[in-house]
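Note that one protein chain is taken out, while the other chains of the complex remain in position.
On to subunit A.
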Amino acid sequence: MIEKVLLVEDDNITITLCELAIKKFDFAKEVHSSRNGKEALDYFSDCLKRKKKGEESEAPPLIFLDLNMPVLNGWDFLDEYLKKFAKDFPKTRVAILSSTIDPNDFSRASKYDIVVEFISKPLTMRVLTELKKNSSISQYFPE
């Protein structure tokens, strides 16, 4: 089970549903949610600050990232994150969680090494079960 995941999502209902699902299907112990890319980046900069202070708080190893968001969308976040934080949190991976069906988004996502999965909403038990088997994540779910 993952200690903590970050959910970047602007829709309240989705956030609620995701938190419910993640917890219900024993995917993560804690879900932190940011309302958009900006908030998420802020979150990481806090993490970084804390890390630099030598505090214990680890950055989440997995981010569920929505693409269509106000203020700073998913792609913008990804680019900023890679620029500013990726090297400080080498274990952190991203799973795109979007209602998009645009094939361009799929192909664009595949270009980021950090993105390990592209998930179409909603986040269901089946999706989470699959995700647990992902090679980058399976380490958190020993049998």
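We take it that a residue touches a chain if its C-beta (ideal position, glycine included) is under 8 Å from a C-beta of that chain, and two chains touch if they have at least 3 such contacts; residues count from 1.
Everything below uses one rule, namely that contacts and distances are computed from a predicted model.
> Just by its UniProt name, which of "GerAB/ArcD/ProY family transporter", "Extracellular solute-binding protein", "Phenylacetate-CoA oxygenase subunit PaaC" or "histidine kinase" is the chain not shown in this complex?
Going by its UniProt entry, the chain not pictured is "histidine kinase".
> Return the single residue from A:24, A:49 or A:84 that touches the missing chain.
Only one listed residue reaches the unshown chain, and that is A:24.
> Taking the full complex into account, what residues of subunit A touch the chain not shown?
11, 13-14, 17-18, 20-21, 24, 68, 99-103, 120-125
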